[in-house]
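Mind having a look at this structure? Questions to follow.
Note that this complex is displayed minus one protein chain, with the remaining chains in position.
Order of writing sets the labels: A and B. Residues in every chain begin at 1.
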Amino acid sequence: MWTDGRLCYGGDYNPEQWPAQVWAEDVTLMRQAKVNLVTVGVFAWSRLEPAPGRYTFDWLDEVLDLLHDGGIRVALATPTASPPPWFSLSHPGALPVTADGVRLHHGSRDTYCAAAPAYRDAARRVAAALADRYAHHPALALWHVHNEYGTICHCEQTARAFRRWLSARHGDLASLNDAWATSFWGQHYSDWAQISTPRATQYLANPGHLLDFRRFWSDTLLAAYTEQRDLLRAANPAIPITTNYVLGDWVPVDHARWASEVDLVAIDHYPSAVDGGAEEQTALAADLARGWARHATTRRPVTVPSDTATPPDPAPAWLLMESAPNQIHTAGRMHTKEPGRMLRHSLAHVARGSHGAMFFQWRAPTGGAERFHSALVPHAGPDSRVFREAVELGGALERLTEVRGDVEASVALTVDAASGWALRHPGLPSSRLDHHAEVTAAHRAFWRAGYACATVSPGDPLDGYRLLVLPALYLVDDATTGWLREYLHGGGHLLATYLSGTADEHARVRLGGYPGALRDLLGVRAEEFHPLADDDHVRLCDGGTARIWTETLRLAGAEVVSSYDGGVLDAMPAVTRHRTGAGTAWYVSTRPDDATYRRLADTAAQAAGVVPVCPAAPDGVEAVRRRHADASWLFLFNHTDRQQRVPARGVELLSATPVETAVTLPPGGVAVLRERG
Amino acid sequence: MWTDGRLCYGGDYNPEQWPAQVWAEDVTLMRQAKVNLVTVGVFAWSRLEPAPGRYTFDWLDEVLDLLHDGGIRVALATPTASPPPWFSLSHPGALPVTADGVRLHHGSRDTYCAAAPAYRDAARRVAAALADRYAHHPALALWHVHNEYGTICHCEQTARAFRRWLSARHGDLASLNDAWATSFWGQHYSDWAQISTPRATQYLANPGHLLDFRRFWSDTLLAAYTEQRDLLRAANPAIPITTNYVLGDWVPVDHARWASEVDLVAIDHYPSAVDGGAEEQTALAADLARGWARHATTRRPVTVPSDTATPPDPAPAWLLMESAPNQIHTAGRMHTKEPGRMLRHSLAHVARGSHGAMFFQWRAPTGGAERFHSALVPHAGPDSRVFREAVELGGALERLTEVRGDVEASVALTVDAASGWALRHPGLPSSRLDHHAEVTAAHRAFWRAGYACATVSPGDPLDGYRLLVLPALYLVDDATTGWLREYLHGGGHLLATYLSGTADEHARVRLGGYPGALRDLLGVRAEEFHPLADDDHVRLCDGGTARIWTETLRLAGAEVVSSYDGGVLDAMPAVTRHRTGAGTAWYVSTRPDDATYRRLADTAAQAAGVVPVCPAAPDGVEAVRRRHADASWLFLFNHTDRQQRVPARGVELLSATPVETAVTLPPGGVAVLRERG
Partner (left out) sequence: MWTDGRLCYGGDYNPEQWPAQVWAEDVTLMRQAKVNLVTVGVFAWSRLEPAPGRYTFDWLDEVLDLLHDGGIRVALATPTASPPPWFSLSHPGALPVTADGVRLHHGSRDTYCAAAPAYRDAARRVAAALADRYAHHPALALWHVHNEYGTICHCEQTARAFRRWLSARHGDLASLNDAWATSFWGQHYSDWAQISTPRATQYLANPGHLLDFRRFWSDTLLAAYTEQRDLLRAANPAIPITTNYVLGDWVPVDHARWASEVDLVAIDHYPSAVDGGAEEQTALAADLARGWARHATTRRPVTVPSDTATPPDPAPAWLLMESAPNQIHTAGRMHTKEPGRMLRHSLAHVARGSHGAMFFQWRAPTGGAERFHSALVPHAGPDSRVFREAVELGGALERLTEVRGDVEASVALTVDAASGWALRHPGLPSSRLDHHAEVTAAHRAFWRAGYACATVSPGDPLDGYRLLVLPALYLVDDATTGWLREYLHGGGHLLATYLSGTADEHARVRLGGYPGALRDLLGVRAEEFHPLADDDHVRLCDGGTARIWTETLRLAGAEVVSSYDGGVLDAMPAVTRHRTGAGTAWYVSTRPDDATYRRLADTAAQAAGVVPVCPAAPDGVEAVRRRHADASWLFLFNHTDRQQRVPARGVELLSATPVETAVTLPPGGVAVLRERG
């Protein structure tokens, strides 16, 4: 790997926030913590190019040399996520505009419109200048393009670009009118010039319009990325290139689609929950990253620098690029992580294939908007719990250098950016519909039951997956229907939840009974929906409970697994199962509550012949196994506040201790066993 | 009647959303359901006039001929509620502007400013083109102008029109300054040009300004309607003309005042509540429509086409123009109607004089903002519960062809658009004041107690009403005071609730003690208000409870009916009664809770000599009687989930069965008895 075979460890390093005398201390402390990779320059545009075309690289030269002398490698960022004030002042038309027509001002980050040529030109210029100067710097390990692409705009330049994109997508206006169903409310377009971005309008907007606007932005931001990537690549083809994803289905980025354009997938992960929710979010984020990374590695292997003798990890290439050393911000306040959690969360990412653990940021700043964001060196300085844990983490990561290979998983969850966007539109049968929440609920059910999950996108290869889950996969085009049919006919097990297949790729409802695209495969037909109120639930005949959604389901070949108990749907099917080809297709017409969902996950997994990662692990102990060639490594995480004992055999790497019969995990503890090889 | 003597049945039909091959199936299914009237073209402007002045009528020709051949008549709409994109692009100045100055864009419906000459010109042109081509089409039964007038704007063209309107209303600036009390906060206008629409301002706005802006929009939208009406009328005076009202006191339309300009009142009704709330909203909406219709029919009788032998119904002419075949959308989700509710709600409108039952829309679309709006032919197609119930409803309506005549009602509720608007202003003693909510509460009390209600506007004839209710009739001008005095002196019974008469027609508070305009008639005087918190209530000495409002009430001739029990107003009058002339005037200084209000309604009705429609009907069974000449028809609705028995005698029309002693209603069931004649 490009960090000399070691797992990456470090974070965002912003030396421009500090006087030069602090830099030497930084390198000393980094070495103390065994930091080996830092991301430099993410927000340094205004320091690197203080006036148009005038570059001041001297300080960055000094920083990079200092780091190199200290043995620390650099992920060098292009600083294009935060244009300097002079840029905004010179190009007010490149400032972003909201749906209401409000032009935003400089004063934060991301104050640009990525569809504005002036911005794109300036971004390429500064990236090219960096490439010119540093593409062969010995500290350079990775290019980090931009930061968290996700900003959209409604300006006139955007509208023009949107029209070009629509023309390329739909070919002619007749196709666009058909795709968007503009016959509703008389919105038929007779000239491309009539189409604007979905600006604030009088009443409900057109769902096809909204969906294509998201897709347009994903493609536009991707183009902004690839044009930087191409010039960095040209400067030195040996250096891998990435950009850090920000997660959340509000982000107008189709991460799966982007993954084929990066050399490794990099994610920023900040759980929005504390306690158990954070562990589950961590597991899901890492599974998502690994799923996306499968697209990346299949096309462009990570380049291995010449100075390393370790063969590259053949597993999907991804990296936790940002996480918080300490606080989780949620519900209006920061939650301080208890001792040990930083290590546990970091290794939970490594267990799922991350090439290390990176943090935002190295040193807490005195000012700026995120002055209270946590850091490896906090306001209190190195004499602090957080920095001591950072040192401990550096040691732990070093001891895991040998781990490689992909995660073993037989259950795959289908994730689809467009379905996530389409379920955020107005005019749906319920305002509580959320593809990402359904993915999360399904993942949680399998996670709690002890099964490892992969994530896939529609159309991905499904070899090795015995159970494929569609969690509210609202948009299903004909190709996806074929993909599912083939999987089932090959003996696969499918578990689809409500709304899956209801609409086509343009978010048009499929007719003839719900769920239009999947009726035949699932052997059911629904006529009417019965969404539930926020505080409402239904009972199932097997004692389970469920929420959010129910529907009038009729059997059309399937058999009943469980039915509703009470209410207007009393005794009607809730969960069904259907033999399709050599496979089995389950349909879940509601959202089971956690305990119910976990039982359902167990039932479906067992039917599919899937077993838990570590059947003997007690509740609250998470197990993940990576395997490469004839070796395997078992990661065990004790998320409980009690000591736990797990039968196991091998060598525990963090303590370098042989394990004969069982490993004992303290509360919040982690163990990594080399089982074989 | 213009549907050949039958009750109207059908809904919005949008053939432009479907390929032509579906049209034939549509007519077949309509005939199967006995649909006899469909509204065509409401949102078809972009299809009818794809470019300025270029009309494509061929498809509409074909549709109208198909319908005519199928025996289905047409309410032909002018499509002006949804201008085509080309219009918005050519006339950006005719797009609406919010109070914040945000210009809204195309992309929904109602994206126009009705004060913009360019819009009005374009609207007249397309209406005239339709009139030219279809005014004598044999399928044409009714003109349906526009759709749900209610859009406002704050653009400069609006400001100019507003100033013209103000000049006409107030005559000179001195009168306007006086009416608006501009002496407060130094807002004295010295030139008409200084007056804008009530755009976003620094702090609280002027209530007179806000109120006149609503009135201006009511008149401006009415002018947009009447100019279309006049050209349609000119093309064929035999065809009746209407526009469909959207209800809700956010709508800047004085429906009572508009009613004198339509040939029949048409309302769209979508309850915002489920269960009992929906039944009550249905009853109130229908009573409102009938009240408005009294203005319509007194001036212009509905024209009867020559091909019908049935004499027209002499009752006020109104029609339920839109309703939902299935789901009620409220609280962020759809609520599916249980079997039978579509029939029950439809007949509840007919019971109160609707000339039929129309729905939005005929066939559920695949796309567009309202893709999940319910339809007579749902996404699932005709093989569905909803379509089967639609067929059943068609049969039921046919069996009620003979019903006619007005509803018997001796209680009248006074409803006033301006009072509703004025109580939405800032700076009132409580943010919970709501004229419409008070109308609803009063109506509910009498409805639950079994009394039929009429609705009237201030100044309407009151012959035949023994009890007149003023539910928070905040604005009372001197003429209205005189109207009330005359009613009381003629022996009428009046029941006024809190805030009635507090302000004059300009929303200026009347001095000398509340309620200024009615102190003498009610024999009370209040000095101070004590509004209650959201979750608070007061007790009354008779065991009742009340909410929202209380006040320091002193007797000035009246006697105490009940007093407050506990709290700061302990033992002070809550409800009073005063002999005025030959009449009796009750005053209710608070909002009684439902059970308390129902008892009060009973007490006041009995004192006025009013009896329930069907005293023997059990609780939860609604009874409505229509009477014409020597005949009468009793509608009975069982809103409970138990079978109910009602003593009655006559012929039950839905089952064509004689009833000797009693009719038995299944849960949710309806019966219509011809009692005599």
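Rule of thumb we're sticking to: a contact is a pair of C-beta atoms (placed from the backbone, for glycine too) under 8 Å apart; a residue touches a chain by one contact, two chains touch by 3 or more.
Please read these numbers as outputs of a predicted model, since none were measured by experiment.
A.B. asks: Which of B:149, B:162, B:180 or B:245 sits in contact with the chain that's absent?
C.D. replies: B:180
A.B. asks: Out of B:8, B:77, B:428 or B:673, which is the one that touches the chain we can't see?
C.D. replies: Candidates B:8, B:77, B:428 or B:673; residue touching the omitted chain: B:428.
A.B. asks: Hey, which of A:338, A:398, A:478 or A:559 is the one touching the hidden chain?
C.D. replies: That would be A:338, which touches the missing chain.
A.B. asks: Tell me where the left-out chain touches chain A, residue by residue.
C.D. replies: 14, 16-17, 43-47, 50-51, 79, 82-86, 88-89, 96, 100, 102-111, 151, 326-327, 331-336, 338, 364-373, 378-381, 384-386
A.B. asks: Mind listing the chain B residues that contact the chain we can't see here?
C.D. replies: The missing chain touches chain B at positions 100-101, 180-191, 193-196, 198-209, 426-432, 506-514, 525-534, 552, 568.
What we mean here is this: only the chains that are shown with their structure count from here on.
A.B. asks: Taking each chain's centre as its mean C-alpha position, how far apart are chain A and chain B in Å?
C.D. replies: Centres of chain A and chain B (C-alpha means) sit 50 Å apart.
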